[in-house]
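What follows is a single structure, and I will ask about it in a moment.
All protein chains but one are shown in place.
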Amino acid sequence: MLSVNDIHTYYGHIHALKGISLEVKEKEIVCLIGSNGAGKSTTLMTVNGILHPAEGRILFLGQDITTLPADKIAGLGITQVPEGRRILPRLSVEDNLEMGAFLVKDKKKIRKNRDEVYELFPLLAKRHKQQGGTLSGGEQQMLAIGRALMSNPKLLLLDEPSLGLAPLIVEKIFDIVRQINDSGTTIFLVEQNANMALSISGNAYVMESGRITIKGAAKDLAQDEAIRKAYLGED
Amino acid sequence: MSSRPLLKFAIVLIWAFILLFPMLGIEEDRFVWDRVLKVMAVITAAGMLVLVYHYFLKGLSLRPKVFDEASTKFRPPRRLLIGLGVAGVLALPWIADNYGRDIAINVLIYIALGLGLNIVVGLAGLLDLGYIAFYAVGAYTYALLNTNFGVPFWLALPVGCVISAGVGAFIGYPTLKMRGDYLAIVTLGFGEIIRIVLNNWDKVTKGPNGILGIKAPGLFYPVVENGSIEFAHLYLKNLIWMYYLILAIAVLIMLAVYRLNTSRIGRAWMAVREDETAAELTGIHTTRMKLYAYMLGAIFAGFAGAFFAAKVRYVNPSSFIFLESALVLCIVVLGGMGSIPGIIIGAAAIIVLPEMFRGLALYRMAAFGGAMTAMMVFRPEGLLPAKRKAQEVEMERETATIP
Partner (left out) sequence: MEVFFQQIINGLTLGSIYALIALGYTMVYGIIQLINFAHGEIFTAGGYIGVIVLSFMQARGVLDTHPFLGLFLAFVLAMIYCAFLAVALETVAYRPLRRASRLSLLLSALGMSIFLSNGMMLSQGVYDKAYPHFFTSGGFKVGGVIVTNMQVFIIIGSVLLMVGLNLFVNRTRLGKAMRSTAQDRVMSAILGINANKTIVTTFVIGAVLAAAAGVMVGLYYGSVRFDMGFIPGIKAFSAAVLGGIGNLTGAMLGGMIIGMVEIFAAGYLASEYKDVFAFIILILVLYFRPTGIMGEQVDDTRV
């Protein structure tokens, strides 16, 4: 579904991505793990069209999206739950969801999606008039995910969904991610919490200083000695 | 050949017509076409030139050639040029008549102002739109001290500078703490306030009539008389004296700016200008630095203002309107922010060109305004940019990855 080929992305003079290649197949959950500053968020932002690579190609469902602007890429069915949630702070929960469905034309569909999101996250239904910025971290994460679901994306990108959240909530979030995948959405997930990420993924990539260093099936990587030492906090 | 540029051109023409017609083409209830057609013709011609460039000349990067090659191949020995320039500048009062001297003095005043504003805008990146207010403060300080208390020029000068600095601190402190953007509006407002106060505070500033009878700077010089040394006093009223005085002031400011450019403070200002957050992270007290730049600019303007009062020996509020602030800003921006030769040429152009083309005086400000915008859009480094700035702009152009 998504094919990233040898992309190099720069932040000003900083060479953030040094030839990244990866693949996400339909209905898969693929994760990208690595330590802080490895370039994981940059990768997602490049896929989403917020950043554009200086070299390399990105293909989505066979179409070359390398130079497309972010809002056009959203129209193709890719959306992101970004790092830090990025809830629109002064919009209500309901309005945030409405913005998630910005590209959806059918009003009935929007309402249906919204009701489904409220079913998935009853807390959001309760607080639907509340301003986004006043929600707790966990609630914001639910809102961000709900918002992403409003557009029935084909490919959902998740940037550090566990960041700053209590372990119980993290588990819940990952359960929901699995649920979303079960209902047909492809997931590409970026995480520092390698344990959780590997536990739900099919394939995994490890990233370090802007390069992909290891790739393979998630179960295999979870057993791998080197990875366990470096990323899973084992001794 | 794609048709998109042609399409854009058509849209530009239609849009221009929509905007121009109501303003130029309607008189009472009659439609008048001549002005509209004239302006449309100019726009069409300009547009065609752009199209020609786009279709035929684009591959032939003309610009770098013209500036680089010419400067390396045809430049006569540098020292000779500088020597001639210096000689010309020093000898000017003897070669020119009073009209010429007056113009030269005005150019030098604007150079001094431009250099002062350059510290604020060009070095520290702060948009000051009320710069002329400090000029006014300096001028009126000397005027008031001299006519009310007989304070001589050389004594009033530092007082004026201190007051300018104080006012600068008062205005700058709260503004710079917040958003740098606010400085533009605050200084704009401040400039207007000064003008309004000067115009209305009749008791002190004599309102629109202004203050007359200001004495020129005085000089004591030794005279040998009957075998002993006496000191005689001379007022430097003569334009020749005035010229050398302002020349000295301008050179002083020039030296100060030149030293600042390479000093630690100067580099701190440039860091703040480029990326304030990054500068803050490297330990620079950005608010304090910005305040210093603003105050220093104020001091230089006060300096120039006192000179102005001493030269014309009459001050009134009409010399300190927003237009003047805008002119000085144009000098700095169009000349190339941070570039001393650019400012010199800019000041000369702004004073001399209108004298030469008196008929086009009405179009002057419109042209400057348009030029300023065009400069930002097409060539933000200015006409004769400071070397470092030009490099920075080039680097940004090369590494931009977002289409």
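Worth pointing out:
Note that the chains take the letters A and B in the order they are written out, and that residue 1 is the start of every chain.
Criterion: a residue touches a chain if its C-beta (ideal position, glycine included) is under 8 Å from a C-beta of that chain, and two chains touch if they have at least 3 such contacts.
A quick note: this is a predicted structure, and the numbers were derived from the prediction, not measured.
Put simply, the missing chain touches A, B once the whole complex is considered.
Remark: the omitted chain is touched by one listed residue; of A:S151, A:N181 or A:S201 this is A:S151.
Of the candidate positions A:G37, A:G75, A:P122 or A:G216, contact with the unshown chain belongs to A:G75. From the options B:V50, B:L127, B:A169 or B:I240, the residue with contact to the chain not on display is B:L127. In the full complex, the hidden chain is touched by chain B at residues 15, 18-20, 22-24, 26, 28-29, 35, 121, 125-127, 129, 171, 174-175, 177-182, 184-186, 188-190, 192-193, 196-197, 199-200, 273-274, 322, 326, 329, 333, 362-363, 365-366, 368-377, 380, 400, 402. Although one chain is not drawn, its touching partners on chain A can still be listed: residues 45, 48-51, 69-71, 74-75, 79-80, 82, 86, 88-91, 95, 98-100, 102-103, 147, 151.
Heads up, the rule we're going with is that only the chains that are shown with their structure count from here on.
Computed from the mean C-alpha positions, the centre of chain A lies at a distance of 51 Å from the centre of chain B.
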